[in-house]
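Complex shown without one protein chain; remaining protein chains in place.
Lettered A and B in written order, each chain numbered from 1.
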Amino acid sequence: MPVFVFAEQRDGRLNKTALEALSQGRRVADSTGDRLIACLVGNDISGLAYEIDRYGADQVLLCQDEALSLYHTETYAAVLANIIEKERADLILLGNTSMGKDLAPRVAEKICAGLVSDCIAMELSGEEIRFLRPMYAGKVIAKVRVTTPVKMATLRPNNFSLEEKPGKAQVKAISCELPVPRTKVKEIEVQESGRPELTEAEIIVSGGRGLGKPEGFQLIEEAADALGAAVGASRAVVDAGWRSQQHQVGQTGKVVAPNLYVACGISGAIQHMAGMGTSKCIVAINKDGNANIMEVADLAIEGDLFEVLPEFLKQLQELRYRNP
Amino acid sequence: MNIVVCIKQTFDTEARITLTEEGHIDERSVLFIVNPYDEYAVEEALRLKEKEGGEVTVVTVGGEKAATALRHCLAMGADHAILVNDPKLKDADSHSYAVVLSKVLKSMDYDLILCGRESIDAATSQVPSRLAELLNLPQINVVSALHIEDGNAQARRDIEGGVEVIDAVLPAVISVQKGINEVRYPSMRLIMRAKKMPVRTLSLEDLSLTSEDVAPLTRIEEYLFPQPRQKGKVLSGEVPEVVSKLIQHLRDEVKVI
Partner (left out) sequence: MEEEYTEKLKKKIFEETSKCRICMSCYVDCPLQLSTMGFVTQGPTGIIKAIYYAILWDVLQGKDAEDLRDIVYSCTTCGSCVNRCKKSACGISIIDVVETGRQFLLEKMIGPLPDQKIALESIYKYGNPYGEAPDRRLSWLDDPKVKRLPDEQAEVLFYVGCTASYESELHNLARSLVKLFTFLEVDFGVLVGEECCGDPVSTLGDEFLFQEMMGRNLEKFTAAGIKTIVTTSPHCFNTFLKKYEDFTDKFEVKHYTEFLAQAFDGKKTAFKKELPYTITYHDPCYLGKHNSIYDPPRALLKAIPGVSLVEMEMTRENSLCCGGGGGRMYAEVEEEKRLADTRLEQALKVGADVIATACPWCHTMLLNAVRDQQVEETLKTRDVAELLVEALDF
């Protein structure tokens, strides 16, 4: 049976998780000899089909309507549920993004399907799939089986590797009756910081209580900008008001999995680790050699971040000057 | 305004997670708390009640112990508490919870349903949306600011890289994000007083629900403990030396420079 992927787009741009879901979908479809079908919903987005081509989709189901320009739960849920029923989809993948978390369970309940959220791996054996997902702040991984014929899963961002498989997807326009939504998006306030978004960033530089005071973040920001990174914060400093909730990395903040996570003055409480524990490389800078985070860091630097970071910026600048 | 808050009793994640012989999560000697996100929901409900009048009811699905979580909310100022406790709910998943909660709610009069955005134990963030679908209500998830006026909810919702400003017609299901308010502190005395307050307990039969109605759609077959991250290299020495080694590693191994 074909694998369906909800290819999330906002403002005419495909979300990175959509590409990750397509890559994973392609891998699953290949293992069972099936097709990969992408669902693209929005308005004026037919151009995105070309991008989807790069990731091996066999078909793109395109549903466009002015009413779908902005994401609204009820309209998008109607479209997706309609596609699933009409096409008799039995495996649907989405990104575990703000949209995915809002849409997937609504659709799942509408069609009475089991949904596995925040999936980090899939085990395929024949026609059977087992989904792996973290629980209890990442302390435990649960292996989940969906007992309904239709199975849905949202995939953790930055976790499944991108794999390009260029092809030519057949684009099929579909339409369906749209309900009048009872919510209305008035405005989308974009946080312009020029820095990558936390959950999508390749590199994150994070600051914690060791910074001493809010002004300490200036150094973190400098380091982040030098690396093209996003800025993160521990719960302690967010609670203290030094940084907004949007920047919090951790179980009650954002779960991230960048290539490089630089933790400055962060002790590494378990709920923080739950938010960045699967980063590919963790560098920790802390005065306390016994801090939790030093036990799991790939590179643990026992030192004063107010000495280490400026030196880092200095040497990095020198290096770049010598190798432009 | 009559507000219903759906809460969950969870473990404190500082707890050491171990498995029983049967391969279930061992619940002995762990600290149980009200799911932190749900506390924000209860606080928001109480603030709305203080402004507009009305009543706040907290509902949960769980075992006997879950009554403690309800009592914490009563200590904070909630008016009524309902616990649905039934052994048939042993393997409940998000769908099961949503079905049970929707049945409880169908028998109630409410203007607004509040939940936490997710529980810190299972963290599926599915229940609010499933509940909204079952009750055929609009939903807004991960709300960081909420204002109610003339039967409308005006909310600010966290999305990647920004904030969505969104309205919903009430009644609606709204899940809240941390930081939407400051949760009040019930003193130990208030907590002890709440021990004497009534908690209405219901079984599936009381709700005319059968096992089939609440059968989970997912099953956890196994719990695995992830490989603990191994300790890496400790860089020590003079700062310039240490930094130089760091840059080398980032350039050659991690390849981000």
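Simple rule for what comes next: contacts are C-beta pairs under 8 Å (C-beta built on N, C-alpha and C of every residue); 3 or more make two chains touch, one makes a residue touch a chain.
Not measured: the values here are computed from a predicted model.
**Q** Using the document's definition of touch, tell me which of B:190, B:215 or B:239 contacts the absent chain.
**A** Selected residue, touching the omitted chain: B:190.
**Q** Where the complex has a chain not shown, which of B:76, B:134 or B:153 is the residue touching it?
**A** B:76
**Q** Extract the touching residues of chain B with respect to the undisplayed chain.
**A** These residues of chain B touch the chain that is not shown: 12, 14, 31, 33, 76-77, 182-190, 192-193.
**Q** In the full complex, which residues of chain A touch the absent chain?
**A** Against the left-out chain, chain A lists 212-213, 239-241, 269, 287-288, 290-291.
We adopt the following convention: only the chains that are shown with their structure count from here on.
**Q** Chain A to chain B: how many Å between their CA centres?
**A** Whole-Å distance between the two chain centres: 21.
**Q** Across the complex, what residues on chain A touch chain B?
**A** 15, 73-74, 77, 97-99, 101-102, 104-106, 108-110, 112-118, 130, 132, 134-148, 181-191, 197, 199-200, 202-203, 227, 238, 245-246, 251-253, 259-260, 270-271, 274, 277, 280-283, 289, 294-303, 307-308, 311-312, 315-316, 319
**Q** Show me the residue ranges of chain B that touch chain A in the complex, using the header's touch definition.
**A** Within the complex, chain B touches chain A at residues 11, 13-14, 17, 25, 36-37, 93-95, 98, 120-130, 132-134, 137-142, 144, 157-169, 172, 177-179, 216-226, 228-236, 239-240, 242-244, 246-247, 249-251, 253-254, 256-257.
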